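Step one of this worksheet: look at the structure below.
The other protein chains are all here in position, but one chain of the complex has been omitted.
Naming follows writing order (A and B), and every chain is counted from residue 1.
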């Protein structure tokens, strides 16, 4: 029909986060591009649905569009975790290559779940945070490491650290009181949570670059006319480009912020890097076991480039 | 004008359902349902289930039944009598007498728990019967408890400050430090009010405590030892890194079970009674939380809170005017939503306003907490009012009326914060971080 449609777009992260800013601009772009026929309202900070519920909410038409970190859904299908295999793609360029290799199979997988993939923006690369200096895997032994999923638990196991489960809401307090001494996360998380109040070292190991994905409900998508779909695709392309650029900018900004907060921000030593690459190879193999032929195809395509 | 019709409809349905006596949680679900059916095209039933499942199956929520259980166990031990025996010699000479135990108890327990419902049930379970026994004016007993329990949100650890900190990316430990002084000042203001009322009120005729020599007072203080140990156990487990804030509640339960056993008041009957009591009280709160979560989602879909915040953003206000308008805005919102929801639903619009006005965000966090505290005791939807109704069998209107002075003191507290911002900002700026 000719009426303006209101699309609510749940976002898990706070309004000032660069993903949310990108999504808000995408929304404006669509509203403008469709002459107001589709009006997208973003709801940051999980104020509509918390992150964990967003995918299902889109799938079942509770909202038409939303953003989700798909690697959170690895239990459902290992393929969703392609962007979070440790030490597989360790730079923005590599992450982009990996994304190009995964785009087609992922789009297909989402399609089978009544989801249309619009665009995806990487988080800054994941580094290792420690209270004390670490130069090799041997130094990590016995350190209490914040784990939040199977991959981070496994990483702890392979490096001899003690995985401790800490929910996101309790991160800052857990470090302040010594419940945990270490975590793997992007510079952005550390900057946002001001972890320099408790932790002293950040190693840029660029372990992986997880991605956020913007998805549309399949039925809502089919309800659009061709010109509206074209506008969405156009705005999505723009948003992916702008978001990726912001992510790169933000990486430098947050690392400088960590240093200004008093943390030692350093590249990992060559010893450490080499040891972590080995662990990465082990974990890639384990992921491939879970992800099967689909995963193998992605890794092959990525390595072929 | 769509907003005006949404507001009128929400209010009409809300007051009809609550006023006729539909259980609060179910009434909130009904209001939320009406709002969504009329103002969105979303599948309401599915949205309701997603939201309520996600709000009910929450890890951070588990601390609540644990603290409630702890209160139920302590209530069945000699601990509450002992606490009063230890405290009364010191509190009795103060103007206002033992009513101060309500405030002191809440302040201390606030350092143990992050929620105001847990603070309220634990302290209230122990103090209400003791204060009634001594013929203190009922409205003072109820009012001070409703007000002081909200300190649970300001004095660290605090769930509200964690949610605020995560929403705007501010340091949670700084926010925690920022809450300490204002929390103590607010407690002192409550105590001052009690002292004044005890002198002015004609209905203030509590039974006199037996006079004691100083040596007897000190000797009686030994009765405080078990409580102090329990509190040290819970706080210590948190600050020494044995437990997270959520897990510390488990220490509270085990500690109070041990305490009850050592006093000989733990048997099968008291154990099952305390457990079933805790089960029902937390179910009561959980039903309201489920309804509130759905209502807050429904409000999010209608865009009402954000629309109002947008409207404020368009006015050209000075810093002081902005704060006053926000104070009024959040008080009104707080009447109908729980405080944390109203913060999360509006922060996307309010945060830039605050930054633009050059207001310190740590300071604003404390401002927000006071406002959220007010929401706990304002009708028709005020959490502490509900919990106290469950505990005392008083009508909500009676409890709300008893809490009005506390509400006004909190409004005064906001102005104190505006006039002396240092009470919130000094400590976080001067504590040396590790």
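Following the convention adopted for this analysis, a residue touches a chain if its C-beta (ideal position, glycine included) is under 8 Å from a C-beta of that chain, and two chains touch if they have at least 3 such contacts.
To be clear about the criterion, contacts and distances are computed from a predicted model.
Peer 1: The complex lacks one chain in this depiction; which UniProt name from "TRAP transporter small permease protein", "ATP synthase protein I", "Carbon monoxide-induced hydrogenase" or "Na(+)/H(+) antiporter subunit B" does that chain carry?
Peer 2: For the chain missing from the view, the UniProt record says "TRAP transporter small permease protein".
Peer 1: Of the chains you can see, which ones touch the chain that is left out?
Peer 2: For the complete complex, the undisplayed chain touches A, B.
Peer 1: From the list A:5, A:149, A:200 or A:269, which touches the chain that is not on show?
Peer 2: A:149
Peer 1: From the list B:102, B:144, B:282 or B:425, which touches the chain that is not on show?
Peer 2: Spelled out, the listed residue whose C-beta touches the missing chain is B:282.
Peer 1: Of the residues listed, A:5, A:165 or A:284, which one is in contact with the missing chain?
Peer 2: Looking across A:5, A:165 or A:284, the contact with the absent chain belongs to A:165.
Peer 1: Which subunit A residues touch the hidden chain?
Peer 2: Interface with the chain not displayed, on the subunit A side: 52, 56, 60, 72-73, 75-76, 142, 144, 147, 149-150, 153, 162-165, 167, 179.
Peer 1: I need the residue numbers on subunit B that touch the omitted chain, in ascending order.
Peer 2: 17-27, 29-30, 33, 45-46, 48-50, 52-53, 56-59, 61-62, 65-66, 69, 128-129, 132, 138, 242-243, 246-247, 249-250, 253-254, 272, 275-276, 278-284, 286-288, 290, 380, 386, 389-397
By definition in this document, only the chains that are shown with their structure count from here on.
Peer 1: What is the distance in Å between the mean C-alpha positions of subunit A and subunit B?
Peer 2: Roughly 35 Å, centre to centre.
Peer 1: Report the residues of subunit A in contact with subunit B in the complex, numbered from low to high.
Peer 2: Going by the criterion above, the answer is residues 6, 8, 14-17, 41-50, 52-53, 56-57, 60-63, 166-170, 172-174, 176-179, 192-194, 196-198.
Peer 1: Enumerate the contact residues on subunit B facing subunit A in the complex.
Peer 2: Answer in residue numbers: 40, 42-43, 46-47, 50-51, 54, 59-60, 157, 162-163, 165-174, 238-246, 297, 300-301, 303, 344-345, 347-348, 351, 433-434.
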